[in-house]
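Other chains dropped; remaining ones untouched in position.
Lettered A and B in written order, each chain numbered from 1.
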Amino acid sequence: MAMHQREIEIETGSSPGLADLTRACAEFLADVADAGDGLLTVFVPHATAGVVVVELGAGSDDDLLDALERLLPHDERWRHRHGSPGHGADHVLPLLVSPSVTIPVVAGAMTLGTWQSIALLDTNADNRRRRVQLAFLAG
Amino acid sequence: MAMHQREIEIETGSSPGLADLTRACAEFLADVADAGDGLLTVFVPHATAGVVVVELGAGSDDDLLDALERLLPHDERWRHRHGSPGHGADHVLPLLVSPSVTIPVVAGAMTLGTWQSIALLDTNADNRRRRVQLAFLAG
């Protein structure tokens, strides 16, 4: 029994977006899980980003970003006024999106559905590089 | 130390709704936890469904479904256009609702509060059967 852990870095660029983490998670498990069972936790150590499990592509990425902008607009309403205009919205992102997701691993593979990808959600244009923690606790 | 895992199937029918998973989780733990401690992860391997922990009944189920429909309406706004009209909304569900929840288990029992139930949230009328992964990592 042991926990394995890896920190990765993701270039998220200067516009809001989703960055696919699925391959990085699979590579991490290939290196450490040794075909065993356990729990994988994906955690983003940033207050203005989150982790989602979604179908990427077919328009859904932009649908998700549009819905988020409608629910938490980058406008002048926010008390938090550091950074770019509307950046206060990024600090409320964790109301809707957790920085953490935990996925069962069976025989070294995540039990993701066919259409599920793990993605970093980052609407913060001021921060172009993000760290992500991968942790696998073996059973 | 070991991980125990079970996949269950849930009939969710053809209208949006919440399906109670609490009993299935308790039965799983009764079979595998042997009155021990650990973490239970409930994970739905579908991109258009999620897991919530809520009070079921007393009107709250319909309140939750109404609020969700107001926040992510099944209308014509979505780029994703496969499936039933408005189905694009189902693909944005993971913005609000994670497919995963982890609950501490002490002496073989979930530490749920009196009014908490674990429920599968499925607004996707096109998919009437859902799989759910239960994973218990013993301490």
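Note that contacts are C-beta pairs under 8 Å (C-beta built on N, C-alpha and C of every residue); 3 or more make two chains touch, one makes a residue touch a chain.
Note that the structure is a prediction, hence the values are computed from the model and not measured.
Asks: Which copy number describes the whole complex, given 2 displayed chains of the same sequence?
Replies: Taking the 2 displayed chains as part of the assembly, the whole thing totals 3 copies.
We take it that only the chains that are shown with their structure count from here on.
Asks: Can you list the chain A residues touching chain B in their complex?
Replies: For this pair, the touching residues of chain A are 1, 37-39, 52-55, 58-60, 62-64, 66-68, 71, 96-98, 101-104, 106, 111-113, 115-116, 121, 137-139.
Asks: So in the complex, which bits of chain B are touching chain A?
Replies: Chain B residues touching chain A: 1-5, 39, 41, 43-48, 71-72, 77-82, 88, 91-92, 94-96, 98-100, 102, 131, 133, 135, 137-138.
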